[in-house]
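Let me give you the structure first, and then I'll get to my questions.
Part of the complex only, each chain left as placed.
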Amino acid sequence: MIFVAPFFLFMGAVFLLPLAFIFYTSVVADAFTLDYYIKAFTGALYLRVAWTTFEISVVSALTTLVLSYPVAYHLSRQPPKRRVLWALFVLLPFYTSILVKSFAFTVILGHNGIVNDILRFMFGPEAGIKMLFNRTGVVIGLTHYLIPFMVFPILASLLAQDPVLHRAAEVMGAKPWRIFWRVTFPLSLPGVIAGTLLCVILSFGMFITPALLGGRKDMMMANLVDFHIKETLNWNMASAVAIVLLLLSSVFILLLAQVRGGQLFGERH
Amino acid sequence: PGKAKASEKIVWVGWGGSTQAVQQEIFIKPFTKETGIEVISASGPNRAKIKAMVDTGNVEWDLVNMMGATATGLAKEGLLETIDSDLLAKWRGQSLQPDWIKDWAVGWYYWSGGIGYDPKRHPMGKHPRSWPDFWNADKFPGRRGLRPRVNENLELALMADGVKPKDLYPLDVERAFKSLDRIKPHVAKWIKATSQTITLIQNNEVDFDLTYSARVESAKASGISIELVYDSLLCESGLMGIPKGSKNKSAAMKLIDFFMREKPQKAWCENRIGYGPQNTKALAALSPALKAKLPSADDPSTAWVNIDWWGDHYGALSERFKEWLIT
Amino acid sequence: MAQNVRESSVGGRPGAPLAAAVSAWVIYLFLIMPSLVVIPMSFGDKDEFMFPPESLSFYLYGQYFFESTWMATTLQSFEVAILTTFLSLLFGVTAAYGVVRGNFPGKRFVTLFLLSPILVPVIVVALGLYLYFSTLGLSGTTFGLVLGHTVHATPFVIVIAMAGLRHVDPNLEAAARLMGASHVLTLRKVTLPLLKPTLIAGSLFAFLISFDEVVIAYFVSNTTTETLPVKMYSAIQWEISPVLAAISTLLIVLSLVICVSGTALQKDDEKGE
Amino acid sequence: MVLEPRTEGGSEHRDRKVWLESCAKHYGSVVALAEVELAVEDGEFLTLLGPSGSGKTTLLNLIAGMVQPTSGRIWIDGADITRVPPSKRGIGMVFQNYALMPHMTVFENIAFPLRVRKMAEAEIRRKVGEVLDIVRLPDVGKRKPSELSGGQQQRIAIARCIVYNPSIILMDEPLGALDKKLREELQLELKQLHTQLGITVLYVTHDQEEALTMSDRIVLLNHGKIEQMGPPDELYFQPRTLFAAEFLGDSNIFDGTVAGLGEFVSVYSEPGASMMARPAPIAEIGKAVKVLVRPENLTLLRQCEESGLANRLSAEMVDSIILGGVIKCYVRLSDDTTVVVQELTKAERAPPPPGSKVSVAWSAEDTLILPAVGGMTEGGGTAAA
């Protein structure tokens, strides 16, 4: 249809062609070669990093889900106006550069951070928890960034629910807890799934947060892309890794299309 | 190669932040005043961008600040212009480290990395004073911080293993990695951002780390409790090079020449405590207090980075180091 | 309206039960935590990050407004973000319209394709754009930057606009067409006015995304077209400037002002959620 | 069977199935339900009828516990349940759009209230099978509600409601969304289910025909007040107010003044001098009243035809419309008022052509006298779309 055409063409020019460039770079050095892919699929570094990427992304997305659901739920129960104000809290993380944020996190979560000070005050000097510069740190950092991307799809699918269903359940004798698990939650699944997949894919592309808040093992594929682009100037390798990353997220895209066509961001059924 | 006309304009890329602001005052403004060449300041020298500029023939940078160990990569790929040999000869004659004057880039100052610590937490005698000490976790218990890159680390590891600074090169890579294996468990954070080398000590996230004299001095001036061990430094060169295909090559060389001069170099190092001048006369003219924080070429406790060696090994070792890091 | 919700909450939709509310508050706290550190820090008077600041001053704000090129890059960011907003709204709304109203084979697939930039890791997009723009000579231009950000932001606008369009009765458009209005006039007089809340939300999103974006901008921009986030990022190659704290604070205040005044203006449109 | 509200003491209602004891519900300044007294008999099919906004849903929600009364108490089976939450009232409810859970199969939907009650799995399977048989949809358990037609969904909603044996079922316009044909079928089924199961049903509708068809008793609501209640025929034949008369069925209404009392009341009225009407307590000589005749009670006579009927007016034929089983004839009286006459449709007996002179006649028995105030409000019953 003609309305889709402008962006369709634009996408072709400004999205597909660049991707084609990357693909070209990944298979052509001086001549056609698959060496970079072979390396990307067999090199210990690459395999390990791919696994780390997968692990961190999934764990972060799930953590984000656990934290976002109460927020989305809370927002959905607010009258519209107040909802906008509460939603500000969700958007606030957007405005703080990750660099500043990483300092703030050390102030809050670090060895001598506010949280640990409180813990030690309450439970004695051994009570401190290491929350930074390890996997926990990465997950905290990513989660903090990802929450808005999870909250809004879930919120949309919560708002789309017919309140009559809740009443019906209540009249039939169900307690709030059961209503939540048997009605509210299952009906919000489209939003949950869309949000989770979106978050997984967004974390695939992260490299600054893991570098600043993670431990030595928390290296992600995007770090490798960055590394090869900027450090070793081996763009062929960078492109190959990027394409592998693209494949990985394509798997998720297909999942997304499979589970609920067009349900991204909790559109209406 | 064009002639410097009065209306000429070049783009110069620095490290950004207040450092570049100071350079602007000390080097750029007088240079423009003297030559009439307009200099546009950019920040964030990004080697990938240089490569892309050269590859696509779209070179917008004329003069770029670079780090020693990594700049060689650019040269190897043929991404840097060759500098006039008579200028090179002139500069070598007046330099502290003539080795750092390359055909394709010019080391015009140096900075020093050393062991940083918080004197409040680790008063005199309770902190490592050398790299062997730094590696000795039994004697100096505490969380270490190192950088997640292969250069610097190999040198430090060999020094820690007993190699004299002057005998470092060519680096014994296997020995260095073995030595690194020993320190690995004690490193609490492989510090990605340079600024974190200060803030992590400040926030008590690490006890000792590799940090840099210029950063430490500036932090101290702001009231942060931090100190640097000045008698086991690793000195690296700050280089300046011209991307291949620059349209203002000769003007850029004029600017390099200005950067190499005694007077501005002296002013620069007086302003930014911790940076050392390449120009030997400038070094000699500094006050004793400043000199105490700057190693001289013949100081036996100081290691000077060999740019050439890294140029041959950086790419492969980087990847090996990354792999080592995550295992 | 607010009252209705409460009233009917006796049995129907409970206002969030206490447990949910409390956990939500804890998470809000987690979300604003860094801001709670950053805001005080922005009133420090030193050139290093200090928390808590030793004494309060507007030193860092002074630096932001009067020193270096912070203001210039901020203006550049605004320019890019505004142009991006405009373009992505144009592309996004038309595409969403086509997808929602249209009926063509492979619609689902096309939709997925239109949304795919969200799904490709941004560093991949950035690298691709960089290589591509360099050959076209677009690298380093504001135009190139805007194009890059448009690719990045439009899918979000599409998603929002699709949701909005589903709430606009297609019969209204049909009615306008029947009464003699052309496609364009119908869009202008009927569809767009009805989409106003959606357009506002979409532009806000597009603006924020572009304004905040660093990876693409880092690759695509150059000296003269550097945006604020890029400058913030390159400012820390060697040192980290607490001016960043001041900037974050300013952005927070700005967004608060926009949202609060937005809500205040929205008085009548309560039902449009 | 008719319960007079207010006048009776109240405590004797405790043994009724449901008793609303002076219940009122205000929303801010809006009176959704004025103080209402209502007792429901065990096993009764009670319909709440009234225009939109008259408080039908509010009344139902009060009983279900979805809203709390502003004042008054609610009793079920002799227990004060005013403060008992909906989940504990043991009530069943069928919603207008059925409120079936879209993510559950039909089986799971029906099993839901049983699972809430922690019934054993085998028992659940048995009971669900049972009610599916009752609603004559034994094979749809595995489907999702969206795979059923509107009528089938409705039956599932009822199945889900009766499966846990609530002794009261509330239905809020359960047929509102269906088309006429299906609607009539389901009315019949609902009614049969009610008889078969002997449950108390409170039924909301704004369709008078539906109310007349199904109810044991109708409660006619208007502006949050009970206008009249009683069995369908009572409401139809003996409306106590103009509103009741107009809301149930069509009517021809004349202004009049009572002129004489006797076996029949004689009323003086504009169009036709004098009319004879059924005696009524409100008839006092000289009082202004409304006179009501149902269209089906009017007989259309050729100008000259004779009839033994007490009232007769001459008129001119305006138009006639077939409504299916009945024909509506519009005739104009001498004073220009239009009167509607309803006749059964017969192919061979076409109504007189427009313009022809006719008479309308009706018996004194079929003529009601009503108070002159309290008709339907202009445009009442209209909800904003």
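Letters are used for the chains, namely A, B, C and D, taken in the order the chains are written, and counting of residues starts over at 1 for each.
Here, a contact is a pair of C-beta atoms (placed from the backbone, for glycine too) under 8 Å apart; a residue touches a chain by one contact, two chains touch by 3 or more.
This is a predicted model, so every value here is computed, not measured.
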- Protein chain stoichiometry for the whole structure, using the labels that appear: A x1, B x1, C x1, D x2
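Just so it is clear, only the chains that are shown with their structure count from here on.
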- Message: Looking only at C-beta pairs that count as contacts, which pair of chains has more of them, B-C or A-C?
- Response: A-C
- Message: Using Cα averages as centroids, what's the distance between subunit B and subunit C in whole Å?
- Response: 38
- Message: Centroid of subunit A to centroid of subunit C, CA atoms only: how many Å?
- Response: 17
- subunit B touches at least 2 other chains through residues 46, 48, 193, 195, 199
- Note on the structure: subunit D touches at least 2 other chains through residues 64-66, 85-86
- Which residues of subunit B touch subunit C in their complex? 11, 13, 15-19, 21, 40-44, 46, 48-49, 52-53, 55-56, 58, 60, 193-195, 198-199, 202, 215, 218-219, 221-224
- Item | subunit A to subunit B touching residues, read off their complex | 44-45, 48-49, 52, 99, 102-103, 106-107, 110-113, 132-133, 211-212, 215-217, 219, 224, 227, 229-235
- Message: For a test of understanding, state which residues of subunit C touch subunit A in their complex under the given definition.
- Response: 1-2, 5, 8, 11-17, 20-21, 23-24, 27-28, 30-35, 37-38, 41, 49, 51, 90-92, 94-95, 97-99, 101-104, 108, 110-125, 127-129, 131-132, 147-148, 150-151, 154, 158-160, 162-163, 166, 208, 212, 215, 229, 232-233, 236, 240, 244-245, 247-248, 251-252, 255-256, 259-260, 262-263, 266, 270-271, 273
